[in-house]
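Excluded from the complex is one protein chain; the other protein chains are retained at their positions.
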Amino acid sequence: MSVDNYIILACVLFTLGAIGVLVRRNAIVVFMSVELMLNATNLAFVAFARMNGNLDGQVIAFFVMVVAAAEVVVGLAIIVTVYRSRRSASIDEPNLLKY
Amino acid sequence: MTSLPWLTVLMVIPLLGAIVLMLLPRDRDVLPKQVALGFSLLTLVLTVVMGLQFQADSTAPFQFVESYPWIPALGISYAVGVDGIGLVLVALSATLVPVVILAGWNDVAPGGRSIKGYFALILVLETLMIGVFSATDVFLFFVLFEVMLIPIYFLIGRYGGADRRYAAVKFLVYSLVGGLLMLAALIGLYVVSAQQLGQGTFDFAALVGLDVDPNTQKILFLGFFIAFAIKAPLWPFHTWLPDAAKESTPATAVLLIGVLDKVGTFGMIRYLLPIFPAASDFYAPLVVALAVIGILYGALVAFGQKDMKRLFAYSSMSHFGFIALGIFVFTSWGMTGSTLYMLAHGLSTASLFLTAGFLMMRAGGSSLISTYSGVNKVAPVLAGFFLFAALSSLALPGLASFIGEFLVLLGTFARNITVGVIAALGIVITAAYALKLYQKVATGPTSPAVEGMTDLRGREITALAPIVFLTILLGVLPAGVLNVVNPAVERTLEVVGISDPPPVIPPIVQGGEQ
Amino acid sequence: MNPEVMTAPSIDYIALLPYIIVGAAGVIGVIVEAFVGRNGRRPIQLVLAFGSLIGAFGVLVVNRTTLGLQAEGAIAIDGPGILFMGLILLLAILVALLMSERQLDPAGDAFAPRASALPGSDDERELTTRGYFQTEIWPLFLFSVFGMMLFVTASNLLVLFIALEIMSLPLYLMAGMSRRRRLLSQEAALKYFILGAFSSAFLLFGIALLYGYSGSVEFSVIADALAAEPGQTALVVGGVALLSVGLLFKIGAVPFHAWVPDVYQGSPAPVTAFMAAAVKVTAFGALLRVMYVALGGVRWEWEPLLWIIAGLTMLFGSVVAIAQTDMKRMIAYSSIAQAGFILIGVSTATAEGLYASIFYLVAYGFTTIGIFAIIAMVRDAGGEMTRLDQWAGLGKRSPLVAVSFGIFMFALASFPLTSGFIAKFLVFESALAVDNLGLVIVGVIASVMAAFFYIRVVVIMFFREPVEGSPAAAVPSATTTLALAVSAAVTVILGVLPEPVINLIEQAGVFLR
Partner (left out) sequence: MIGNGAVVLSEGAPSLEPLAAATGVFAYLWLLIALPLLGAAVLLVGGRRTNRWGPYLGVLTVSLAAVFAIVLVVSLLGLPADDRAVGQTLFEWVFVGGFTVPAALQLDQLSMVFVLLITIVGALIHVYSLGYMEDDPDRRKFFGFLNLFIAAMLLLVLADNYLLLYVGWEGVGLASYLLIGFWQFKPSAAAAAKKAFIMNRVGDVGLSLAIMLIFITFGTVTFDSVFAAAGEANESTLTWIGLLLLLAACGKSAQFPLQAWLLDAMEGPTPVSALIHAATMVTAGVYLIVRSNPIYDGTAFALTTVVIIGIITMFLGAIIGSAKDDIKKSLAGSTMSQIGYMVMAAGLGPIGYVFAIFHLLTHGVFKANLFLGAGSVIHGMHGEQEMRRYGALRSVMVITWITFMCGYLAIIGIPPFSGFFSKDDIIHAAFEQNIIIGICGVLAAGITGFYMTRMVIMTFFGKPRWPDDAHPHESKPVMTIPLIILGIGSVVTGAALLYWGNIESWLEPVTGIEEKPLAIPTIVLEGITLLIVLIGVSIAIARYRREVPVLAPKGNLLTVAARNSLYDDAINEALVVKPTYVLSDGSIFVDERIIDGTVEGSARLVGGLGARLRRLQSGFARSYALLMVGGAVMVLVILYLARLP
């Protein structure tokens, strides 16, 4: 199988993640969509590493996972706080700041 | 030259005065006024002393020159110096400031806005005005040109009439439009200088020496021109003026229209023509057209005004049309005429606004013409000054504005007879609105608002008297001014490279020994 | 790189000392939070924060001549890099001064006693009445500064990404820590987080594409690859585009600006100051480096992009700011507009443009800190009073504060004799030097519109009479006063005597690659 297919898959996953961010209302799901985008990127990194014949891409993928984990920590903290004060995890609910 | 840095001293003294004023205790009502008057008079005296040392026959383009590097990285220096035109305008500023301080003695009621703030702003303005007329570094000029807006903005916005906020913002935004366009052009000029000289500069002499490509000139010219046209103001960049004039106190209006707006026309003479000769030539028909439209249009609109201060504003616009016209016909008559007209207009504006101010103060501040009637009967001295102001505004021969106006028309006529004739029509309309105003306000039966009005007091007469005196003096004996202005005008025209059209028939020499 | 032989990377710890100091201080701060008793934390955190920031700045000054690529080319400590780091540290010190303010709010500082407590709950009230303060924000702050320093000197896309996250993640949390109006604050944090994560995903994907194209994440390798073979349309275009999106998001350029007003408004004023000043500086530093170093080979490609973005940003920010009624929100839109002006300098792709952008950032950074210092001071019992009409007559009630604010407004409106004027002068000059008249004209138009709302603030403060219930500015403690004084002084001095700073920037030279 050519590397191109992995790249295409990565792009599809990335797009799906982006669409998820746009269409889902639940903050957790939105956040998961973002994680999907990151993971799509990881796939791309690994595929490109293969294509370019070096290991950089694979190493980067590890770094990205760590960063994603850190992001989860921060993200969940914020989402939970908002949920506690609003009794809702909808991302459309907090809408006081506008215009 | 003398060793004393005259121009810097002239700028520092009013500034010092402003600082002293701000340090005065809050609760003193009269002291700030006296201090302000003292500082402004000191400035005036020094200006006169400096003026007497000016050498009219000197070949140096500027006198009392000082130059210190300011931001060398950008080729900017603090450089000042005056030629004849700058000198007379500096003198005008120095003269009008003590006059308006005296006239505006009671502009700020005790207990309201800060009295010392008012006079401090006027003094700061004086510093900036003197600076802007004497800057020989274009960047310095621009900085002062812009910073000048702030004191005026506060003078209008804090001490003005009912709609003062609107007027102040309109004034400032309008001015900023011009200022920013000028900034862009100024930077363009700087870039050109950097390309040609290696290191960019703002030195006036160096910029005049540049060989700017005519197409570039045309673009850069517009940036400067629009700024000056808004400042002056020329048609159709004028609509800030009526509002600003109406909402200002008379003292502010005098400084704004009498001096500050001259920066626009001064800038045309000093910067536009020498730096962009090709573009000036190219745009001259356009500017002349705007000027002539302004002359007639301003006069016509003034004719129909119901508000005195707005009327003065439109009349000023009409007069600025004359001034711009004189500059852009490229004759020594026109340009000298414009310079004289600037002086004369400063004086006539002062007499108009100040007398009107005295009048309005006696009737609760209304500037509606219909409020007044028959002032001559109850306050003949006031009415007399009012008439004098009107006459000075309509350029009665024997008064300062006449020579300016006539020379401008002569210069125009010599270039283009049709334009000269059309512009000359303006003087009829001018007479019409000036005398119509006097007729409505001063003659006829006295109106209720005028009934029991007191005549002018000593302080007020003292403020007006020097204006009247100078107006007549400049009309009868303009030699002093002409002596210093002529060389500057000649030099400017030399740079532009245009000379006066010769007469059709060579004049016959007066023979014999005289 | 030979995968079979692993050589230990050579690391010059002295050169990296500033990073280490700040980063380590952050780590220590976390440990302090864990092990030191409630009352002991604050002094230690303050010492840590100020000590590390000042120390790092000192080391930076001492090390200023040690230039070069560090850590195997991952970090470029070059002239502009040092300037940016220095600027970030200075701004961070001022922000720290604002953060340590405890006099303005009657209940204590600007931050919630416990961010996790439910807004309006008994729990929260109790914490407030017992005078609890949280100090967690300090290590977060230091981490963020650490991330910033790394961000502006990253010479490798991976480091860039990681630095971005180190800078951003603490900020998301800090945005939600306001003591007053906590719902707004939490909302700001949530939006900032979601959008920030979203944008970093774009950035990362862009990195992946560029990696795919060049086989490396090193700036220099990418630059060489682009110079050698400018083909490969899809990967380059996609990579450049997505990378730009990520960076432009942090800058707050239109159309990636949407988070800016909401987050600026919702966050506590010191944090907003931090975001508006330091984050903006950092993001521009990184953008400049990426564009000039890594993507310099295709600058004819991104130049038009930046022109368009710059134009849009200036105009949009200015136009929408006119319609604002909330001071913080107005300043937020103003900061969008200002980003547009800086982008003019970036878009020239010349050394002059670089210098102009740096000067602009210096000017803008200090002015912004001053503005938020004053916003924090104008308040009543319920917190900051940010409705514009509440500022009526401030000139009468608190003349000195109002005059300072006026100076800042005039500086943002780029009035002569303020830093903003010289900044705009330099930026326009750099654009005209490459004959980009169109962008300058758009800049002039935007400046006029922008001037309108800056002037309006002055009108409100000085020309309106104070209305019932509009209090004077609260008297701040020495820290805020100091921060305010420094910002005002820099704003004026840079306007009157900009020579030393201009020289400093020009001597710093250009980016290393």
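Note that the chains take the letters A, B and C in the order they are written out, and that residue 1 is the start of every chain.
As a working rule, contacts are C-beta pairs under 8 Å (C-beta built on N, C-alpha and C of every residue); 3 or more make two chains touch, one makes a residue touch a chain.
Just so it is clear, the model here is predicted, and its values are computed rather than measured.
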item: Chains in view touching the one left out; value: A, B, C
item: Touching the absent chain when the full complex is considered, from C:322, C:400, C:437 or C:475; value: C:322
item: Residue, one of B:42, B:278 or B:396, that touches the chain absent here; value: B:396
item: Identified contact with the non-displayed chain, of C:256, C:274, C:341 or C:454; value: C:256
item: From C:166, C:190 or C:369, residue that would touch the chain that is not displayed; value: C:190
item: Positions on chain A where the hidden chain makes contact; value: 18, 21-23, 25, 30, 91-92, 95-99
item: Touch residues of chain B, complete complex, unshown partner; value: 173-174, 236, 238-239, 297, 300-301, 303-305, 331-333, 336-337, 374, 376-377, 380-381, 384, 391, 396-398, 402-403, 406-407, 409-410, 413-414, 417, 420-421, 424-425, 427-429, 431-432, 435-436, 438-439, 442-445, 476-479, 482, 486-487, 489-490, 499-512, 514
item: Chain C residues that touch the omitted chain in the full complex; value: 190-191, 194-195, 198-199, 202, 233, 237-238, 240-242, 244-245, 248-249, 254-256, 258-259, 261-262, 300-305, 308-309, 316, 319-324, 449, 452
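Everything below uses one rule, namely that only the chains that are shown with their structure count from here on.
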item: Graph class of chain-chain contacts, one of line, ring, star, complete, other; value: line
item: Greatest separation from chain A - chain, by CA centre; value: B
item: Comparison of A-C and B-C by number of C-beta pairs in contact, larger one; value: A-C
item: Whole-Å gap separating chain A and chain B, where each centre is the average of the chain's CA atoms; value: 66
item: Whole-Å gap separating chain B and chain C, where each centre is the average of the chain's CA atoms; value: 45
item: Interface hub residues of chain C, defined as touching at least two other chains; value: none
item: Residues on chain C engaged by chain A in the complex (per definition of touch); value: 1, 3, 115-116, 118-119, 158, 161-162, 165, 169, 172-173, 176, 182-184, 186-191, 193-194, 197-198, 201, 204-205, 207-209, 211-212, 215-217, 261-262, 265-266, 329
item: Chain C residues touching chain B - in the complex, by the definition given at the top; value: 410, 413, 415-417, 421-422, 424-425, 428-429, 432-433, 437, 440-441, 443-444, 447-448, 451-452, 455-456, 459, 462-464, 497-499, 502-503, 506
item: Sites on chain B touched by chain C in the complex; value: 70-74, 142-143, 146-147, 150, 153-154, 157-158, 164-165, 168-169, 172-173, 176-177, 180-181, 183-184, 187-188, 190-191, 194, 219
